[in-house]
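Here it is: the structure, laid out below.
All protein chains of the complex are present and in place, except for one that has been dropped.
The letters A, B and C name the chains in turn, as written, and every chain counts its residues from 1.
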Amino acid sequence: MEPTGLWLIGARGSVATTAIAGLLALRARMVEPTGCVSALPRFDHLGLPGWDELYVGGHDIADLALDKRAELLTESGVIPHRVFEAVRPGLSDVDAEVRPGYHPATHQGSQADAARRLADDIGEFAARNGLARVVVVNVSSTEPVFPALPEHGSLTALEAAMAVPGRTVLPPSSVSAYAALRSGSPFIDFTPSTSIRLPALEELARAKGLPYAGSDGKTGETLVRSTLAPMFAARALNVRSWSGTNLLGGGDGLTLADSEHAGSKLASKGRGLATLLGGDVTAPLHIDNVPDLGEQKIAWDHVSFEGFLGARMSLQFTWTGYDSSLAAPLVLDLARFVAAAHRAGESGPLGWLGFFFKDPVGTDEHRLSEQFAALSAWAEAR
Amino acid sequence: MEPTGLWLIGARGSVATTAIAGLLALRARMVEPTGCVSALPRFDHLGLPGWDELYVGGHDIADLALDKRAELLTESGVIPHRVFEAVRPGLSDVDAEVRPGYHPATHQGSQADAARRLADDIGEFAARNGLARVVVVNVSSTEPVFPALPEHGSLTALEAAMAVPGRTVLPPSSVSAYAALRSGSPFIDFTPSTSIRLPALEELARAKGLPYAGSDGKTGETLVRSTLAPMFAARALNVRSWSGTNLLGGGDGLTLADSEHAGSKLASKGRGLATLLGGDVTAPLHIDNVPDLGEQKIAWDHVSFEGFLGARMSLQFTWTGYDSSLAAPLVLDLARFVAAAHRAGESGPLGWLGFFFKDPVGTDEHRLSEQFAALSAWAEAR
Amino acid sequence: MEPTGLWLIGARGSVATTAIAGLLALRARMVEPTGCVSALPRFDHLGLPGWDELYVGGHDIADLALDKRAELLTESGVIPHRVFEAVRPGLSDVDAEVRPGYHPATHQGSQADAARRLADDIGEFAARNGLARVVVVNVSSTEPVFPALPEHGSLTALEAAMAVPGRTVLPPSSVSAYAALRSGSPFIDFTPSTSIRLPALEELARAKGLPYAGSDGKTGETLVRSTLAPMFAARALNVRSWSGTNLLGGGDGLTLADSEHAGSKLASKGRGLATLLGGDVTAPLHIDNVPDLGEQKIAWDHVSFEGFLGARMSLQFTWTGYDSSLAAPLVLDLARFVAAAHRAGESGPLGWLGFFFKDPVGTDEHRLSEQFAALSAWAEAR
Partner (left out) sequence: MEPTGLWLIGARGSVATTAIAGLLALRARMVEPTGCVSALPRFDHLGLPGWDELYVGGHDIADLALDKRAELLTESGVIPHRVFEAVRPGLSDVDAEVRPGYHPATHQGSQADAARRLADDIGEFAARNGLARVVVVNVSSTEPVFPALPEHGSLTALEAAMAVPGRTVLPPSSVSAYAALRSGSPFIDFTPSTSIRLPALEELARAKGLPYAGSDGKTGETLVRSTLAPMFAARALNVRSWSGTNLLGGGDGLTLADSEHAGSKLASKGRGLATLLGGDVTAPLHIDNVPDLGEQKIAWDHVSFEGFLGARMSLQFTWTGYDSSLAAPLVLDLARFVAAAHRAGESGPLGWLGFFFKDPVGTDEHRLSEQFAALSAWAEAR
């Protein structure tokens, strides 16, 4: 396939850094593409962009360079030592393609100005590297829930409001989504933030004929839930309660233990379970910040269910994963699949990518195996 | 549908007793059909035999009457007190339809004689109750592995050997399967015993145009395994080891802690995992007899897997279930589905019933969601 | 020993009902004293009140009679069917000794009036049954945290305030504790409510020469924590985080999921862990209301610790218990031990009973084995 750009919002975060380090290691044939769905044999015929056809740049408001972040991830067990040593120079090269992100607290002028600058960054990246297209992926920290505003309802109203200096009509994730679309790029949201999920932005995507996907990468507890819940349904077993606790370290734990940021994350997790099981299941859910866990994420779920003649039974599981290790290959997968969809002229929400998301746009299907069947069917039709 | 017989091999065991008590309670509309797959709305149009169109009889070598067994199951928490009180008289009626089972240690004469007597029991049951058909289901205790013999290779050779007085050419489960087929009845094996899985018996089923299904009901640990394993495969995650321990009380624990009987059970469990994950996964598996657990079965599985850049992660689960509560509704389901297949003229191994079995005949598919899709597709095609 | 009264505040609740039903079953020699610490051989020489020397009465604001409550507990698996049938008449006899409890919402007049009435109830119970002493035990629902008031500082100030009609200077648990002391009875708090833990009430206990004990029965997660935490300390292992989740059904879950009531419970749990491990351990803790669990309580704890050279390790446990089954025998134990202490002339906080409590008065020792050693030492000294 032609040279393809991967533009990461939050390019110096843990997920982005792991994805970039991994891409460099894959290019160097140091590692197998474990965890990369797009590398499964069933997708071989699609002609997805190869590991050395992907060019990476991005936005970030953080200053810590990619190689420094990678060093921390190496200490945490996410990146092996030998991989880190090998990709360190390449990380610095990518870091040179990272531009300052947008943050309302430090920005002067209107949000329209900010968006224009972000879109220009993407356009220059594409031109500089001779790219056929750039796929923009948001992997920045989860935002607090942003209030709904009337201006979100139409593109005209939104752009008028964005032009007002000092007015904050969009959260940063949505400014990034707007800028991506304005630069002619497909957009993917790997977080539960608002981003493209506003009528005005969906209108813009349609107007520009651009595909988009999201939201909130399905990497851990929800992945297991969307696998197990259909089992109970298919066996006519009656789930009475599904209780969950998440222990997170790292920056993610810090962000999500704050209830305002957790709001969108918990809502995103909850929507899936309700759809899978029906709405009357008791489902308490917590996210705790446990700094000593570092990059590790531990989830415990307890499912209480009823069988024949009302017999009471239970299933509990503990998931111990590295969120960045689970998310990073999916970021590469999404960039590759969306690049192919864009090349094929697809536009609007890509429901067949629901497999990757906790709260998928363009589909109501949450069952993992049905989502994988949809992805496979899309691929077979090509 | 027309009156249909359900003939249970092991009719006074825990699974059979729970199925019968539950059927009586369903008839009386005392309980919901929780755990009954065949009661899901998607199967409504099939015209499966209703709860009051199913007539139950069976063979057993045990003398403990159904109501006594049900009393024990009530104390164990499998059958609710109020259900037991209500169905007690009905249990005695069914018990009157139970005939002595075949056991080599007590049988005089040839296995041909034994089979003839068993087949006659089934035929008389059908005639006495005016049944359109009888579905035979083996729910007796797991047998020790029976040695392969040359006579198993063809029906002619088998029947010659069966005619020799005192010769034991078949294990009891296979004598029952033979008798079922001779009586013109479809046969289902809910256990991992040999039963119908011999070339000679498959030949007989073909010759008689009868459908059959099996083997080894997928009710607990393997149910969860066949749900979770495809998740790892679809996500390109590399499962390194899948370790399991089963704690069983009751007669089942006693039988299976004996290594000879456990042989077929462990083999049946292992085959599924190897197919689901590929053959190179370390997968130690144990069954322990823990009498104080009574009817409860507890399974702990630990899955160690590798993600992007070799990150080491794990998933562990604990399943706490009542085997009889999980198995009983499936026995009713199978009887209903196979009755429909027989009415429709299907014959040979029913691969679309793989959803119900650890070691399905007629299919290599072990993934639960694909198995459910196959069952659903069969139903939609009717 | 002489006839001894056990006066239960919350006499119709789950814990009280289980204790009473169990006492009746023990008297009838239908059951073993499993879970009764005071029945261990090492306490045989103490001459504790025998099962038929304990007379039970109490206060409650609920109307549901003891036999009705016991019926619900039988359905929940806490009381066996045969026990329920046998003790049902005895429960009605005890129910006749239950008097209306105090509740500010329904009470007319001053808190002094209320306390006088409560104390009279206890006194009449003692007289009616010819009791040498009455031990009062609070097993009512956990109260919301009650604000500290200056009047709590001295008995004089408190009694002056209590005399003001319509003034609520004490929470109900403290009114009960005051009444117990005024009636000359030792007092035990099995809940985390305020009750006797006010300077003015401690002054009253001293003045009357009465012993007391509390607070908050250690029955589940905290029992395990106070057993395991010393292991890490003795082995010089560095606990980094200890995360916990509690799933409760029943009325308890409903009460404690309300954050105001949970306040005192979570504080009580947290104090123990901080003392056991030092104050710098991350220790998130949740209580969730999961009604379908009924009387069952499930706790999951995840302990992350560091060993030699900083190696990261973990221990996780799941506790599945019936709170009432765990608490009830301890209520009988406490009544027996405190009766013996009262007979022996002990007064003030009984620190050697810390073994029974999450938040023990009269001691800072939280380690279970040291608490058991203290209890044993007290017994040996007698």
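Some points to look at:
Simple rule for what comes next: contacts are C-beta pairs under 8 Å (C-beta built on N, C-alpha and C of every residue); 3 or more make two chains touch, one makes a residue touch a chain.
Because the structure is predicted, anything quoted here is derived from the model rather than measured.
Of C:175, C:188, C:328 or C:379, it is C:328 that touches the chain left out of the display.
When the missing chain is restored to the complex, the residue among C:28, C:132 or C:315 that touches it is C:315.
Only one residue from C:105, C:127, C:234 or C:381 touches the chain missing from this view: C:234.
Seen across the whole complex, the unshown chain contacts chain C at 18, 21-22, 25, 31-37, 39-40, 77-80, 83, 223-224, 227-228, 230-231, 234-238, 306-322, 325-326, 328-329, 355, 367-370, 372. Residues of chain B that touch the chain left out of view are 240-241, 243, 245, 247, 282, 284, 286, 288-293, 298, 300, 302, 304, 316, 318.
Touching the omitted chain from chain A are residues 77, 81, 318.
Everything that follows uses one rule, which is that only the chains that are shown with their structure count from here on.
Between the Cα centres of chain A and chain C there is a gap of 49 Å.
Of all residues in chain A, those that touch two or more other chains are 316, 318.
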